[in-house]
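Left out: one protein chain. Kept in place: all the others.
This part shows chain A:
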Amino acid sequence: MESSILESIGVEIIGVMSPVSICMLLVVLLVYALSPSNPFSAAASAPPIRTAANLVYLESPSDSASQKLEGALLNALVFVVLIAIVTFLLVLLYYYNFTNFLKNYMRFSAFFVLGTMGGSIFLSIIQHFSIPIDSITCFLLLFNFTVVGVLSVFSGGIPIFLRQAYMVCLGIIVAAWFTKLPEWTTWVLLVALAVYDLVAVLAPGGPLKLLVELASSRDEELPALVYEARPTVPRNTQRRGSGLELLVAGVSDSGSVELQAVTRDNVNRNENESRGNSEYSAVEFGSFGSERHESNRDEGERLLSEENAQDRQSLSSNSSGYSTVIVQSDRATQFSSGASEIINEEMSPLVEMTGLGNEREQLRRDGSEMFSKGIKLGLGDFVFYSVLVGRAAMYDLMTVYACYLAIISGLGCTLILLSVCHRALPALPISITLGVVFYFLTRLLMEPFVVGTATNLVMF
C-alpha cells in the first residue's frame, strides 16, 4: 500500500510550529513556577526591574488607567525607536561588510544572555525547588552550557538539532525576562512591535527588508539569530527534492482552500456556474499576470484553467471567483509541482507553454532554492510569541490556551502566505493581533461564562 499524501503535506509547517510550541510551553511553565504564589508576599512587592522597555515610565498599580496607558505608549515608542536604531546600525555594518564583527557581536550577546540572564533564571529555579547543588558544580555546568551555546550559534560542524535547541533556549530566557515587565507596558509593546515588524519587513527601505535583500544578493547567511527548520535527518537528494516540492505545493494548495473558507460568499455560485466563473478568473489572472509575464503565458493559463474546469470541477471552482490571491497560489502550485520530474499531464498539450521554458525554469529554481534552505523564523518572533503567552499565563490557564491557539493559527496563516508570496514576510503582525484579540475576548467574555456554567456542572 503506497503511502498517502497525508503524511507528506505540512511537514514544514509542523517543523516550525513545534519549536514555537515548545518554547511557549516552557515559558508558561517557568512563569507558573517562578511567579510568587502569594501576591502579597515580599517578592511580589519588590521594585520592578528597569530595562530598555520601560525607560520612561515605571508602572505602579495605584496609577489611573489613562496614566498607565500614556506611560505604556511612551515606553513602547522609546523601545521601538531603540530597536529601529539598532537595526539600522546593523544594516549599515552589514552593508560595509563588517560581517565578522557582527558575528562576534552575536556570539557575545548569546554568551551574555545564556550566562547572566539564563544564570539568574537557573538560580531562581534552584532556589524555588531547593535543589541541593554546590556553587562550583553549578558554575561549571552553567559555563559549559554557555560555551556550547555560543559555539553552536554560528559555527558549522554542530548538529542542527543542538543549534535549534539553543535557539529555543535563548528564546525562552529572553521571553522569561520580558514577562517581568508591567502589564500595560507589555500589551502596548507587543502591539507596537507587531506594527514595527510589519513596516520594517514590508515597507520599501525598511531595515529588515534591506537586510534580507542584502543577504540574498550576497548569497550569504543572515548575520542574525534565526531559527532554521531544516530537516534534522539528512535524506538523499532525490527524495528530498521531490519531497520538498511536494510539500510546498501542498502548502499552497491547502492555502487556497483556507483562504476561500474565510470568504465564502459565492461558493454556491461557483459550484453552479463553475465553468463561466473559471473563465472570468482566467481573465482576472490575465490582468494581474501581465504586469510581470508576457501575454502568451496568460493564454496558456487560460487554457489550463478551462481544462481544469472540465476535468476537475472542484479545482477550477477553487481558482474561480477569487481574483489574485487564489490564482496566484494555484500558479505557485503549478510551478512547484512542475519542478518535480513528474510533468503535469495537463500542461503538456499546451504548445504555448513551451515558449516559456526559460522563465519557468528560472522561477522553479528560485522556488526550490528558497525551500531547500527550509523555513526560517527570527528569534524575535519566538520571544514575543512567548511573551504574549507568558503574560496570559499570569491571568489564567484559559487565556493561555486561547492565546496559544490564536498565535499558532496566525503563524499558520503567515506560513501559507509565505508559500504564496515567495518572499520574506513579518511573522509577528497576524499572530500578535490574533493573540491580543483572543486574550481580551477570553478574559472579558468567555471566562465568566465558562466559570459560571462549569461550576454548576453544566457542559455541552
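Brief remarks on what is shown
Everything below uses one rule, namely that contacts are C-beta pairs under 8 Å (C-beta built on N, C-alpha and C of every residue); 3 or more make two chains touch, one makes a residue touch a chain; residues count from 1.
Criterion: contacts and distances are computed from a predicted model.
The UniProt record for the undisplayed chain lists the protein name "Gamma-secretase subunit APH1-like isoform X2", from the options "Ras-related protein Rab-3", "Large ribosomal subunit protein bL21m", "SAGA-associated factor 11 homolog" or "Gamma-secretase subunit APH1-like isoform X2". The chain omitted from view is touched by exactly one of A:I14, A:I85, A:I126 or A:L162, namely A:I14.
On the side of chain A, the interface with the absent chain consists of residues 2-11, 13-14, 37, 246, 249-250, 253-254, 256-257, 260-261, 267, 312, 314-315, 318, 333, 337, 340, 342, 344, 396-398, 401-402, 405-406, 408-409, 412, 438, 441-442, 445-446, 448-460, using the contact rule stated above.
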